[in-house]
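One chain of protein is taken out of this complex; the other chains stay put.
Now for subunit A:
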Amino acid sequence: MLHTVNKSVFERNSLQSCLNTIDDSSVILLIEDGVISAAKNTKSSLLADLAAEGRVFALQGDVEARGISSKVADNIKLVDYEGFVDLVVEHGTAVSWV
């Protein structure tokens, strides 16, 4: 499954809710204000293990808009909108943690 998270980890608990319930084959795509969770910060450990498995993505346009391109945490992969579509196709059912 593909899980999209569009809220900042500092603003809502939607990323934590997502992490609490996803299975071992799911991937997470951070979009909109969700990309703030992709930056190196005091909450980075939440995603570190999943990222190390190559299962965390962030939408590049949203990362660049917020001026945090140079701060993206290790192993988090940036994708463009085409990459977003590929993830949807590849992982089937998508869940939006709005």
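By our rule, a contact is a pair of C-beta atoms (placed from the backbone, for glycine too) under 8 Å apart; a residue touches a chain by one contact, two chains touch by 3 or more; residues count from 1.
Simple rule for what comes next: contacts and distances are computed from a predicted model.
Only one of "Ribulose bisphosphate carboxylase small subunit", "NADH-quinone oxidoreductase subunit M", "Iminophenyl-pyruvate dimer synthase domain-containing protein" or "Sulfurtransferase complex subunit TusC" fits the UniProt record of the hidden chain, and that name is "Sulfurtransferase complex subunit TusC". Considering the full assembly, A:I36 is the residue among A:L2, A:I36 or A:V56 that touches the omitted chain.
Of the residues in subunit A, those that touch the hidden partner chain are 6-8, 10-11, 32-34, 36, 39-42, 44, 60-62, 64-71, 80.
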